[in-house]
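Just one protein chain is left out here, and the rest sit where they should.
== chain A ==
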Amino acid sequence: MATSVTLTKIVKRYGEVEVIHGVDLEIVPGQFVVFVGPSGCGKSTLLRMIAGLEPISGGDMLIDGERMNQVPAARRGIAMVFQSYALYPHMSVYKNLAFGLETAGLKDAEIRPRVMRAAEILRIVPLLERKPKQLSGGQRQRVAIGRAIVREPRIFLFDEPLSNLDAELRVQMRVEIAKLHRELGNTMIYVTHDQVEAMTMADTIVVLNGGHVEQVGAPLDLYNAPRNKFVAGFIGSPKMNFLEARLEAVDGVGSALSVAGTRMILPRAVRATPGSSVQFGVRPEHISLSEADGLRLADLRVDLVEQLGGATMIYGTTADGQTLTVSLDGQQDVARGSTVTAHVDPRRVHIFLEDGAAG
């Protein structure tokens, strides 16, 4: 049975300092929601308020329509996986998994099947008698998730659970957590600063910055139609390019811009007055060196070339001194120090106004 979470004007203050500024959010039952944002944006604080580990300073937090602000953490029907795993080092894996159920006063006959079921789901049955120090990072992570599963919670919370793992294991655990979500069908809220994790795992991404929600949406919606420059820069890897530009003319169907010494016509109206400064955003993977793929953007002096095997990254500088990153498919023969011409498809260009909002 999946559960909904509703946040209404949620505020968090530490003394005089307000760190979460009135967050509104509706989490649909059964969704995998990822809170993403840079360090200090408030994503972990928000998660901890939902868990009941931090008091809520203002606003309402509802789970399945019931106000939870004053309900103790243990009675919210929530299980949480911590960044550090928070396994009890003096207990065996079995005891770690059983701790919550023993605390709830369940009998051994009820505890054992639940622990065994969780252990089977996570393939940790052979590890049950071991102590946490005898486990690898990935195994510890599984035990931490297992501890959440045995409690059969309404909502799973994950606080940067993969950040202590190496890159390969992180990819593997990412897949396993996504699979677990499909199998269990519970509402899951996951915090990360890694936008790749957010893009690959989420049904819905919540982008946070400075205690505000910048945008909520499906991963590709955020990628294709970022609401502002912050979201555009944060979502997508490598990061979106931003170039200084000037809006020259706008009419009902198109706009003319001057960018990096080039006049470019966009097939849509930009919401700004002619003559104003704007930011011209284009993702590295949407730039081509071939004239056939779009309009000429700028000549680029190649400063660095990275061959990744499946892609070639080119870092260059335009004639007016602005830097541009280009990501090309496959292995491209581009020499450092040479000059290439960047082309863009005008339909894939993003314009941001002076206040950062998409134009």
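Just so we're on the same page, contacts are C-beta pairs under 8 Å (C-beta built on N, C-alpha and C of every residue); 3 or more make two chains touch, one makes a residue touch a chain; residues count from 1.
Note that in this section contacts and distances are computed from a predicted model.
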*Looking only at the UniProt record of the hidden chain, which name from "Electron transfer flavoprotein small subunit", "Formate hydrogenlyase subunit 4", "3-oxoacid CoA-transferase subunit A" or "Sugar ABC transporter permease" is the right one?*
"Sugar ABC transporter permease"
_Which residue of A:V33, A:L46, A:M61 or A:I78 touches the chain not shown here_ = A:I78
*Write down which of A:A2, A:A51, A:V71 or A:A311 is the residue touching the left-out chain.*
A:A51
*asked:* Please identify which residue in A:R151, A:H193 or A:H343 touches the non-displayed chain.
replied: A:R151
_chain A, residues in touch with the chain not shown (by the definition above)_ = 51-53, 72-75, 78-80, 82-84, 86, 88-90, 99-100, 103-104, 133, 147, 151
